[in-house]
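One structure is given here, and the rest of the page talks about it.
A single protein chain has been omitted; all remaining protein chains appear in their positions.
Let's turn to chain A:
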Amino acid sequence: MMKRIELEEVQQTLNTFLHKDIYIHLETTNGAYASHFNESINVGVFIRNANVFCTQGKIVKDKAHYRVGLKTKNGWIYAEGLTHWEIYEDKQLLMAGHDTEGRLLVALQLSETPFK
């Protein structure tokens, strides 16, 4: 079950994914109906099972939400607005940000094996 982020616990878990080949799922969305209900445009991105090698990983608190930055061999992975986390099936680190209605806004997930 997703629970509120505890910075220390998430940082310790992040550390276990460094210096090895891992798979990430990175996503943000404002929903497929955003432009249907108001004037904004639909914005969404996802990448699933990108294979990366991270040398540094850090979680930072900003008011009610968190940011995570992962330094890779050749660049960076970044997610903002994270509120919840979970260790799923004892091995995958799931992090996500939700609005007050429980809708997912952003997700960053790390795993040593590909996500299904």
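The criterion applied here is as follows: a residue touches a chain if its C-beta (ideal position, glycine included) is under 8 Å from a C-beta of that chain, and two chains touch if they have at least 3 such contacts; residues count from 1.
Just so it is clear, contacts and distances are computed from a predicted model.
Considering only "Cell division ATP-binding protein FtsE", "Putative N-acetyl-alpha-D-glucosaminyl L-malate deacetylase 2", "Amino acid ABC transporter permease" or "Transketolase", the record for the omitted chain gives "Putative N-acetyl-alpha-D-glucosaminyl L-malate deacetylase 2", by its UniProt protein name. In the complete complex, the residue from A:Lys20, A:Lys73 or A:Lys116 that touches the missing chain is A:Lys116. Across A:Ile5, A:Val68 or A:Ala107, the residue that sits in touch with the chain not pictured is A:Ala107. Contact between chain A and the absent chain runs through residues 1-2, 25, 27, 29, 31-33, 36-37, 44, 46, 84, 86, 88-89, 92, 94, 96, 98, 101-105, 107, 109, 115-116.
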